[in-house]
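Here you go, one structure.
Missing here is one protein chain; the remaining ones are kept as they sit in the complex.
Coming up: chain A.
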Amino acid sequence: MNYAFTYKMYFKANLLYQRLNLLFRRCHSERRDNPSFDPIKFIQGNTEISTNHMTPEIKLHLITPRCALWDSGADQCPVSDPFWAFYWPGGQVLTRYILDNGSVVKDKSVLDVGSGCGASAIAAAMRGARRVLANDIDPVAAAAMKMNAKLNSVNLETSTDNLIGQGLHQWDVVFLGDMFYDEEFASTVSDWLKTLKQSNSSCEILIGDPGRFSFEEHPAKSLLCKVAEYELDEVCRRENNGLTLGGVWAYDPTRTMK
């Protein structure tokens, strides 16, 4: 065996292990719980304005490879789980679909659940929705959504209430961008969808998902039909190991659960 090669590999591997050893330690949310924590300053200081994604028409504050937090483990990140700082692939394909098919939102009232960075909501506003509510339980996400809306010169209402499980009669369209990332959550969301559909039959539900395992294997998927499919771009693939193709799905009332 070539020992020089082995040594080089071990050296690189060492860097890898050092990084991996930083993973999954308890995250310090101290700064976030601290009353003087300013989400706007935090977002401005730790993200950059990016159009390097599948919807370059929309500018977003995101953590990119040039930002310090890109390389951090959960340990060094001062806020817990900044989902809003990344443009999830399910959200990207959904937003792309909205931008390419504006008629699904024009003059309608739209709710974006689990909005994160707010991209899908912003796209709906750009395409002439009558009213848009971007919903995310994370207050830092709410701040990010407002900043992103301002960047793109649109008006968005935001809410941090947990709207999943609530009946929502006033919405014409509901977006779920990449909400099926864990099995338990996937079940909660699909139960909610069924009741929502039963109570308000004219409500359109659109789901963006990059083929996550907990979505693909979920029985509720048999109630959906695919309306669009997009190949994920390179940046997306890097942030989401193993995923390559995103689909946009609509709730189809004619289908039954298998």
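For this structure, a couple of remarks:
Criterion: contacts are C-beta pairs under 8 Å (C-beta built on N, C-alpha and C of every residue); 3 or more make two chains touch, one makes a residue touch a chain; residues count from 1.
To be clear about the criterion, contacts and distances are computed from a predicted model.
The listed choices are "Electron transfer flavoprotein subunit beta", "Vang-like protein", "Acidic fibroblast growth factor intracellular-binding protein" or "Elongator complex protein 5"; the UniProt protein name belonging to the chain that is not shown reads "Electron transfer flavoprotein subunit beta". For the chain left out of this panel, the touching residue among A:D71, A:D107 or A:E229 is A:D71.
Residue A:F83 is the one among A:F83, A:Y97, A:W171 or A:Y251 that touches the chain not shown. Residue A:D182 is the one among A:E57, A:D182 or A:E229 that touches the chain not shown. Listed here are the chain A residues that touch the chain not shown: 1, 5-6, 9-10, 12-17, 19-21, 23-24, 63, 69-74, 77, 81-83, 86, 181-183, 185, 213, 237-242, 244-245.
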